[in-house]
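Of the protein chains in this complex, all but one are displayed in their positions.
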Amino acid sequence: MSDEVQIEVNGRNQAVPAGQTVRGLLDSLGLDPRLVVVELNRQVVRSTEQDEVELSNGDRLELVNFVGGG
Amino acid sequence: MSDEVQIEVNGRNQAVPAGQTVRGLLDSLGLDPRLVVVELNRQVVRSTEQDEVELSNGDRLELVNFVGGG
Amino acid sequence: MSDEVQIEVNGRNQAVPAGQTVRGLLDSLGLDPRLVVVELNRQVVRSTEQDEVELSNGDRLELVNFVGGG
Amino acid sequence: MSDEVQIEVNGRNQAVPAGQTVRGLLDSLGLDPRLVVVELNRQVVRSTEQDEVELSNGDRLELVNFVGGG
Amino acid sequence: MDGDTLTIAGRQFTSRLIVGTGKYATHEQTLEAVQASGAEMVTVAVRRVNLDATASESLLHVLDPSAYVLLPNTAGCYSADEAVRYARLGREAGLSDWVKLEVLGDEATLLPDVAGLLEATEILVAEGFKVLAYTNEDLITALRLQDLGVAAVMPLASPIGSGLGLLSPLWIRLLKSRLEVPVIVDAGVGTASDACLTMEQGVDGILMNTALAEAERPVQMASAMRLAVQAGRLAYLAGRMPRREWGVPSSPATGMLD
Amino acid sequence: MDGDTLTIAGRQFTSRLIVGTGKYATHEQTLEAVQASGAEMVTVAVRRVNLDATASESLLHVLDPSAYVLLPNTAGCYSADEAVRYARLGREAGLSDWVKLEVLGDEATLLPDVAGLLEATEILVAEGFKVLAYTNEDLITALRLQDLGVAAVMPLASPIGSGLGLLSPLWIRLLKSRLEVPVIVDAGVGTASDACLTMEQGVDGILMNTALAEAERPVQMASAMRLAVQAGRLAYLAGRMPRREWGVPSSPATGMLD
Amino acid sequence: MDGDTLTIAGRQFTSRLIVGTGKYATHEQTLEAVQASGAEMVTVAVRRVNLDATASESLLHVLDPSAYVLLPNTAGCYSADEAVRYARLGREAGLSDWVKLEVLGDEATLLPDVAGLLEATEILVAEGFKVLAYTNEDLITALRLQDLGVAAVMPLASPIGSGLGLLSPLWIRLLKSRLEVPVIVDAGVGTASDACLTMEQGVDGILMNTALAEAERPVQMASAMRLAVQAGRLAYLAGRMPRREWGVPSSPATGMLD
Partner (left out) sequence: MDGDTLTIAGRQFTSRLIVGTGKYATHEQTLEAVQASGAEMVTVAVRRVNLDATASESLLHVLDPSAYVLLPNTAGCYSADEAVRYARLGREAGLSDWVKLEVLGDEATLLPDVAGLLEATEILVAEGFKVLAYTNEDLITALRLQDLGVAAVMPLASPIGSGLGLLSPLWIRLLKSRLEVPVIVDAGVGTASDACLTMEQGVDGILMNTALAEAERPVQMASAMRLAVQAGRLAYLAGRMPRREWGVPSSPATGMLD
């Protein structure tokens, strides 16, 4: 439907409402923006910009965080 | 019977004819005197003496030879 | 004088008669062409070519051979 | 003279007044009995006995103490 | 050891031990081990959020970033580009421009690809990163890394996770003697004596993870490593006795009885 | 490590490091090094009073016998009789029946004469001494010493004063695995990693002297040794990670980006 | 060992020992040592003719090129260009396209500059050279060299001329297990046991020079090395016994007397 856009999040296809912002996506996924870094089409999206940036068809997002590592 | 004597050879009891010599015992066991050393009651019996020495009741013999060892 | 050319051999300046060939130089230095490799202005001069190649002013030659090394 | 006895202390010959005790010797040498152990003719002399024991001609004494060691 | 501090990229550390946070049984064990180790800087990895997980506690809730310097790594990256990408995400996540740079060349050994490492280092230093570069024992590569402006050179003692200890004290001593930037030995230390011996080569510090996480009692081993690193450092500064192939008494040869 | 104490002949020690008091520059340095080492027991030698000396301060004025267990040794003795004689004098001087028994067999190496050692041990144990026996790496001799009732077996790591460290971890592990009495490694330790490695073999403690006294900075090395012994003990108790000849990542292999 | 031959770039060798010809007292000693070593290939350096020398005997008069494969090296070169230049001159002098390629990165250690090495390798392989590449212990670099088409990878055992032997058997075993081209250990071997141990890692051969030339009796050491390389190779092929930390009798436990 025209009021949905298809995106890929961490390697999975997902549909989100048209006009949804990055921050909106994080909220819908129940993720704490202070603990998650967003990469949109290979570009880091600063948390300060997450409200402005709207998702478009074919966007590829990577949501990452720190885990234990050596 | 009086014409037998009880001896021990390499830890086993055995009866031999009265008057049997050490050499006789080796022959009866099919052992080559040049390859076997005889210890009779803790004393080595030289091969040259094996014809003379007669076995008596309760004699304890050890018949030994060389085997592979490091 | 005009019938001499100035060259450099193994880092030393030297004057040779005009028209002298590489082979001629080796002979004048008493060097056995089979044991020496000639580099003229950074280019190897095959022994087969040493008769043809004439030396010109400013030519830089390296005469090398095998020595003991690991 | 008859009122002296010859003894050996830590390998050195020494003359002491006749009737001198072990404790007397230590005092004369300015040694603190609590820090020194006395061996008289190969026998340890307890500090409690040092007043009684008198020195005789030919006595061999070793006066030892603790020093740094590993 | 008062005043004997470690300075990397202008930041001062009292502890010369840096620990990783991988492979522990629980977040709690991770924290206990980190605390027992006395480390002031800990490494973390950058990975995808697990979208299936029911909100599990984040590592950052356990490791207070105000209490520890978090050092993001690029573990698992096999090219300069990939490592640069992870470094940038790590910077965003940690709000710090420090990175432990790994560019691996082989999955079986996890040995560094020094060509890729130099390439990524150049890019990241230009972007203002403080690069702590995981490398091999090669002095020539280490000198290049220093020329490129790394904050620290981190040669391996032996393969990552091998526990084989310090394979070549000579190479490590050589690196230290020729470099001006800090030398932090990274990977391969297996037990306390390895850490002690490594510090005795004069290096500035050690980074370890598996030796703690895979010990039978990780927290206890973390304490052991804290002490071992201090002991090795102190022994290096104290100057060891000479070696001799014969005996020398420690008690006086004089004053023996007759 | 709470409660991990060392018990010798019924007496409990918190520190597993015993130090000698020989070869220091001054009494003051001796005391500082002993304090820095954290040792609770120190060895002393029995020697003639120096009759020529202007009343010099006695070692006992420096090392308060109420603060430290003084362990007299029989250093420098080359026969059972001689060692027994020194042991008896030491007992009188220290008002204690503990003795570090040395019966040496060779002046160049200071190696023990195990025959003489067994002979002297038998006599002294019968006289009620608590014998801590300096011996070589031989298990058979060590078992005999235990049968004779020694309080501790003290095998060498390498020659006295050599600083060569632990020549044969195998022999020492073997001794420890077969003996019930405490095993205190005595002699040869040269630097902190030697001490750490030695403790990792599972032994009960270490006795050293030259490694401290001949270090460039003895007091600092004493601190290093205190930490190294603790580190090695803790690592032994913690249980080291397994060794592998390949690499194993310390960061997750999953969750990588596309 | 019949049929156990070494093949490099299609040429078969019976001997797995390659020797250098530098640092000998005389040409005669060089020849005697080479003969005693049993080597079939020897390295030589390319240097300027000495124009001041009264016609001295050339090395080629001593080392008959029909009797030995002469392998020109690029020793002393610190850049890819320089090494390529020497390689070309060497080819002309030896009428052979084999070269032992050295691109050094540091005068104090003579360690290879692996970046320059890879660069020079690419050029020389394209010109049809058979490149035997002197490199460090790094597997990743060795794999690159193999991809570029070298005839053999020649990792160091320890620094050139150091005589420190095989610093890291692990790295060398690793290289051998992962490469298809021959692995010839080059540099660092100091004595016969070093050579034997090195061959036991499974490598294809060893190149040495200083260990012979600087021995007190070079020719005798050359014989020792010939035997040691054979012994190590045979032991590798024979398959060593397992290691155990306890004793196992070599004589029967049965058949004992009462």
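When the chains are written out, they are named A, B, C, D, E, F and G in that same order, and each has its own residue count from 1.
As a working rule, a residue touches a chain if its C-beta (ideal position, glycine included) is under 8 Å from a C-beta of that chain, and two chains touch if they have at least 3 such contacts.
Just so you know, these numbers come straight off a predicted model, no measurement behind them.
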Which of F:40, F:97 or F:113 contacts the chain that the document leaves out: F:113
Residue of G:6, G:111 or G:152 in touch with the missing chain, whole complex considered: G:111
Among G:41, G:170 or G:213, the residue in touch with the chain that has been omitted: G:213
Hidden partner chain, residues of chain F it touches: 105-106, 108-109, 111-115, 118, 136-141, 143-144, 158, 164, 167-168, 170-171, 174, 178
Interface residues of chain B (partner: the chain not displayed): 9-12, 29-32, 35-37, 39, 42, 44, 46, 62-70
On chain C, residues whose C-beta touches the chain left out of the figure: 11, 39, 60, 62, 64, 67-70
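In the analysis below, only the chains that are shown with their structure count from here on.
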Partner chains shared by chain C and chain G (touch criterion as defined above): none
Same or different residue numbers at the chain E/chain F copy interface, by half rule: same
Chain pair with more C-beta contacts, D-E versus D-F: D-F
Distance from the mean Cα position of chain C to that of chain A, given in whole angstrom: 73
Chain centre separation in whole Å, for chain F relative to chain A (CA means): 64
Geometric centre distance via CA averages, chain E-chain A, whole Å: 34
Touching two or more other chains - residues of chain E: 20, 22-23, 45, 47-48, 73, 75, 85, 108-109, 111, 160, 164, 209-210, 213, 249-252, 255, 257
In chain A, residues with contacts to at least two other chains: 11, 39, 62, 64, 67-70
